[in-house]
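Only a portion of the chains appears, each positioned as in the full assembly.
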Amino acid sequence: MARYGAMFGPDYTFLGVPMCDIDDESTWADAQAVVIGAPFDGGTSNRAGARFGPRAIRAACYLGFDGSRPSMALRTDGLLDLAVVDMGDVEMYSGDIAKSLDALEQVVTKVATAGKIPVVLGGDHSIALPDVTGCARAVGWGRVSVVHFDAHADTGDMEFGALLGHGQPMRRLIESGAARGDRFLQIGLRGYWPGPETLGWMAGQGMRSYEMTEVVHRGLDEVLTEAFTIATDECDGVFLSVDVDVVDPGMAPGTGTPEPGGFTSRQLLDAVRRICLELPVVGLDVVEVSPDQDHADVTAMLGSRVVLEALSAIARKRAVEAGTMPPFDPAQPLLDGR
Amino acid sequence: MARYGAMFGPDYTFLGVPMCDIDDESTWADAQAVVIGAPFDGGTSNRAGARFGPRAIRAACYLGFDGSRPSMALRTDGLLDLAVVDMGDVEMYSGDIAKSLDALEQVVTKVATAGKIPVVLGGDHSIALPDVTGCARAVGWGRVSVVHFDAHADTGDMEFGALLGHGQPMRRLIESGAARGDRFLQIGLRGYWPGPETLGWMAGQGMRSYEMTEVVHRGLDEVLTEAFTIATDECDGVFLSVDVDVVDPGMAPGTGTPEPGGFTSRQLLDAVRRICLELPVVGLDVVEVSPDQDHADVTAMLGSRVVLEALSAIARKRAVEAGTMPPFDPAQPLLDGR
Amino acid sequence: MARYGAMFGPDYTFLGVPMCDIDDESTWADAQAVVIGAPFDGGTSNRAGARFGPRAIRAACYLGFDGSRPSMALRTDGLLDLAVVDMGDVEMYSGDIAKSLDALEQVVTKVATAGKIPVVLGGDHSIALPDVTGCARAVGWGRVSVVHFDAHADTGDMEFGALLGHGQPMRRLIESGAARGDRFLQIGLRGYWPGPETLGWMAGQGMRSYEMTEVVHRGLDEVLTEAFTIATDECDGVFLSVDVDVVDPGMAPGTGTPEPGGFTSRQLLDAVRRICLELPVVGLDVVEVSPDQDHADVTAMLGSRVVLEALSAIARKRAVEAGTMPPFDPAQPLLDGR
C-alpha cells in the first residue's frame, strides 16, 4: 500500500509534525521522539472504538497544524525542540491481537533501540505489553520501571479465554520480566476490579498501587514523590503509560471502561509534567481514548495535551540538563519569563 | 402480568444479584439489603426521564453481571457480603403520583420492617417521601435522621398546584413527623431556590443545610463530621438520600434539574463511604439519574457506584463490628491488605 | 461462569422470550427458532461497536418484555407461534476472529441440524461465514441459497492481511462451496467498493447482485420476484442475511460502514416480509447494528423489527401451509381480519 500509514482515516501527523518512514531510518535520525499510531481495539472487554484514538488525538486541536506547540508554562516547544516526527500507524487488525501486538513491538523496539522516545498513541491498553517490552529490549530487560496511570490495575490473568487483552498487559510484562513488579507504580486505581486473588498476586510481585483513597488522603504530590523514589531505584529508564480513564468519566467520557471517582484533567496534566521533568522517561503511551463515546472531542483533546505536556516537560528537562534553561519553578509568574 | 417487574425495559437485576419476589418473603429472607426500582418521574418540575433511572443504574457497568463486586478499597463485596437481592420495579405510573408513591411506601415499609436495608433506585426525588416514611414506620416515627445530598432543598410547599412532587418531599416528611426537622442534614445546596420564605420555614424546623459556600469554606470532611454528630443524636437510624445532581452537571449531566457548581464525583463517593462506615444506615435511595440527558452513561455509572460504595461500606462496618475486619484506614496502601 | 451468556451487559433475552441452554437440547426442543447472540466486531474495517448489537437489538422496544409480539399486519405472533427461545451470546472475543467464528459455527450447526431456524444477532458481517456454513452443514453443502441485503458485496479477498473479516464472508462461503455463487442474491449494493477485479470474480461465480441503480430503475418488487426464482432453483433452503447498512445511513446511522443512497426502513421491512412469506428460510442473521453510532436507538429498533418481521412472516407461511390461515393479502384492510 502506497499510503503513508493511517489505518483509519486520512494520512496526517500529530499536530502537523513531519512524517517519517519507519523503514527508512534516515527520515527519523534527527528526531528525539517518534509518534507511533496503534489503532487497535481488539483487546477491549467492553466498548470498542479506541482504534480511532490515534486519528482523534493527532487532530484534536484548535490551533494550526504546523508541528509547533510552544508551552506557555514550560517555555519549550516539545515538538520542535525534540524534532518530533510521526511514522503513521502500525497496521494492527483488531481481529488478530497476537499478530497486531507483535507488529507494534517490532516498531517500538526499533525506535527505542535507536535511542528515540517512542510516543505510542493507542488504541486499547493491550498495547502497553509491546510498548514496554520494546523499550525493555532497548534499555535493558527489567531495567525499565513503569509509571502507570489508570483506573484499573490491568493485571488480569485470562479474559474471554485469552492471555492478551486490555485487562492483562501489566501481568504479562511482569511475568516476562520485561518490567519488574517492584518497580511498577500504579496511580489512580479504584472500583471493583480486580478481586482479592489478583490483588494478592500483585502484592506478591511487590507492586506499588496507589488506589484513589490513598491519593486523596495523602495528596497526589506526596504520592508522586514517593513513587519517584521507587521508580528510579536500580532502573535505567521510566516508561509512562497513561490510560485516559484515570480521569473521571464525567470529564473524560470518551473511553471504553469508565470508572467514576477519578482525577480531574488538571491533576493528570500536572502529574505528567512532574514525571517528565523529574524522571528519565524512555517511552510513553496514551491509551483508551475512544472517540465514539466522546463528546465534542474533549477526551481526544485531553489525550493530545497529555502527549504535549510530556514532550514539553522532556524538552525542559533536557534543556535544564544542558544548562540552557533554569530548573522549572511553578511559582514563577508567567510573564516574568520561566 | 407474569413479568418479573421491570416497568421499562427487560427484566434484569442490579449487576446480576439474585431476583426476589417481594410478595414471597422467603425469597429475600437471607438478604441484608433489597434493591427496589422506583421508575417514576411524574413529580419532576423540569426535564423528565428519571423513570429510566433504575434500568440504567442496574446495567451501568463494564464488568460481568455476576452479582459480585469486590471493593478494592474496602476489601468487602457489598453484594455478596450483604446477600443483596433485587425485587424489580414497583409499578409506578408517572401520571398518578399519589397512587405511585403509596405503592412504593408499602414495599419500602415491608422491607424495612423485616430489618433489611431498602436500596431504592429512583426515579425522581418525590420518592424520598415514601422511602423515608417506610423506614420510619419500621424504625420509629421521628427516629430516623436523614442525610440528604442535593443541589436543592426539596422543601417546597406547592408546585403546579400539587403537594406531591420532586421539590417537596422533605417538607412533607417533616410535616408528618416521619423525620425530625432538626435531624435533617442537607449537603451540597446551591443556587437560586428556594426563596427566603421557605428558607425561613426550614430554619424554623431546625434543619441543618450545608450550602456549597460553607462546604468549600470549611471543607467537606469537617462538614460531614459535624453533621454526623447531629444525625446520631436521639435517632436510631439514618436514611441516606443521594440526589445525583449534587455533583456538578458538567460531570453528571444526566439529570433533570442541573445546578452548576457542585461536587466532583470523587467527593460524593468519599462522602457516601464515610457515612456508611460511620453511621447506622437503615435505608438509602439514589435519585434523579435521567438517562435521556446523560452522555455515554457517565451519570448512570455514577449512580451505580454510589450504591456500590454504600453497600461496600455497610459491609465493612458490619465486618468491623463483628470483629472480622479491622477499622478502615484510608492511608493504608492498597496492596498491604486493608 | 454461571451466567446465562450475555457477553456484554446483563442477561436478558430477545423481547423476553424464554432462555434456553444450548448445551441442553431439551430446553429448546419445542422451539422452531433459536435466537443466538454473536457479540463480535473484531472483523470490522472501520468503526467498531457491533459487539453491542445483540444487547441493543434484544432490548430495543417500547412494549413489555413478555415474549409475545402479535403482528398487526400478519396476524401471527412470531415469538409465540414459533416458540422462539434465546440461548444468549456465544463467547466471541473480538481479538481472535478465527476462534470466535469457529465457536459460532458450532452453535449454528447444532441449531440448524436440529431443524430449528437459527436467528443470529450480530455482530459484524464476518459472522455470515459461520452462519451460512452452519446451515449448509445441516441442510446440504451448496443447497442453501443466500439472499443478502447490504450496501456492500462483502466479497473481498484479503483485508489487513487477513482472510476473515466483515468484508470477505461471501467470498469465503462461495470458495468453500457452502453456498453456490449462482444462488447468491445481493440486493442494495452501491458505492465505491469493491473494484473491478472483485466484481469480475463475482461475475465469474455467477452471482446476481442488484445494485441500487437497478433496484430503483426496475422497482424493488420486480427485483425481488426475479431473485426469488433464482433462489429456489435447485436449492433446499434460503438463508437471509440482513446488513442494516442496506438502509440509508440517514435513517439507520448506527452502523460501522455507512454508504448513502440506501433503502428506506419501510422498503427493507416489506422486502423481508416477502422473502419470509414466499421462500423456505432456514436461517437468518441481522448484522452491523452498532449502538455507539446510533441515535435514540433507531437503528437497534430497526434491527429488532427486521427480526420480528421475519419471524411473523415465517409463522404466517407455516400457518398458510398448515391450512390454518389464508394467504396474505396486502390490500386487505387491517380490521377486516387478515
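First chain written, first letter: the chains are A, B and C, and each begins at residue 1.
Here is the rule we go by: a contact is a pair of C-beta atoms (placed from the backbone, for glycine too) under 8 Å apart; a residue touches a chain by one contact, two chains touch by 3 or more.
This structure is a prediction, so every number in the text was calculated from the model and none was measured.
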item: Given 3 placed chains, full-complex copy number; value: 6
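Convention: only the chains that are shown with their structure count from here on.
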item: Where subunit A and subunit B are represented by their mean Cα positions, the distance between them in whole Å; value: 38
item: Chain centre separation (subunit A, subunit C; CA means) in Å; value: 41
item: Euclidean distance of C-alpha centroids - subunit B vs subunit C, Å; value: 43
item: Touching residues (chain side subunit C, partner subunit A) in the complex; value: 7-8, 41-44, 46-49, 51-52, 91, 93-99, 126, 159-162, 164-165, 292-293
item: Residues of subunit B that touch subunit C when the two form their complex; value: 1-3, 6, 9-13, 15-16, 58-59, 64-66
item: Complex contact set, residues of subunit A against subunit B; value: 45-47, 189-196, 199, 202-203, 207-214, 216-218, 248-251, 253-254, 256-262, 264, 293-295
